[in-house]
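Complex shown without one protein chain; remaining protein chains in place.
Up next is chain A:
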Amino acid sequence: MTITLVSPQIEVMKMDSIQEKNIVYQTSQLNLWYGEKHALKNINLDILENEVTAIIGPSGCGKSTYLKILNRMIELVQGVKITGEILYRNRNILDRSYQVEELRTKVGMVFQKPNPFPKSIYENVAYGPKIHGIRDKKVLEQIVEKSLRSAALWDEVKDRLNQNAYSLSGGQQQRLCIARCLAIEPDVILMDEPTSALDPISTLKIEELVKELKKEYSIIIVTHNMQQAARISNKTAFFLNGEVIEFAPTSKIFSNPKDKRTEDYITGRFG
């Protein structure tokens, strides 16, 4: 008992001393119920700065639910009960005094299906800065260009910024959504299966983008695609039936999983 308790602590200390990265999200004893259904059970996870953290697991394991708590989008669902604590930069986001708009300004989100607004490409990217009070056209133009460049979309759309966003292909739309998210210069980017609706080439582009973005942002990505998790993430959390079965550096999870269930899942024996 004592041995199992001590050894992970040593491991954490080791990792911290090597990387010296700050913790972005500290989740402790998080539980969530959808009505009677216990969807997340005693989750404890620490997510570090400037890393890509992948969350994998079969459908219905609670991975998207967990992601939606991190920017409190879960509040849009009715009949949800949450206990526990999630510290974002040392402040409990589940505290009622934490203004949800403030949180979402720092924590951006990219959704499963590209969901650009029915506006021009320019207006899509300028939306965030505008709602937060930036009116100066020159500043807005600079933000739009910078964000589109960061999302590797600028060269494809620079001549047609005033066209409707729906004229873009699915992959371009998803990169536009990433650009829209970058425009408010968030600290963390949450991605909920961002490539599941895209073709392989668009998927590759997004993956490369994610690798590039982690230099400046902390990224948490939910994915069904295990190769994707292996390719782009630093750490991987494996969720099953609302529990975190294993959370470790990605290379470890995929080469030497500790838990039998993790091994079964990543080798494709179920899920």
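The criterion applied here is as follows: a residue touches a chain if its C-beta (ideal position, glycine included) is under 8 Å from a C-beta of that chain, and two chains touch if they have at least 3 such contacts; residues count from 1.
The rule is short, and it goes like this: contacts and distances are computed from a predicted model.
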item	value
UniProt protein name of the chain not shown, from "Protein glxC", "Phosphate transport system permease protein PstA", "NADH-quinone oxidoreductase subunit M" or "hydrogenase (acceptor)"	"Phosphate transport system permease protein PstA"
Touch with the omitted chain, as defined above, among A:177, A:213, A:232 or A:248	A:177
Given A:57, A:128, A:242 or A:257, the one touching the chain that is not displayed	A:128
Hidden-chain contact residue, picked from the options A:29, A:83 or A:115	A:115
Which of A:89, A:104 or A:211 contacts the chain that the document leaves out	A:104
Residues in chain A touching the chain absent from view	71, 73, 76, 78, 101-105, 108-109, 111, 113, 115-120, 123, 127-128, 131-132, 164, 177, 180-181, 184
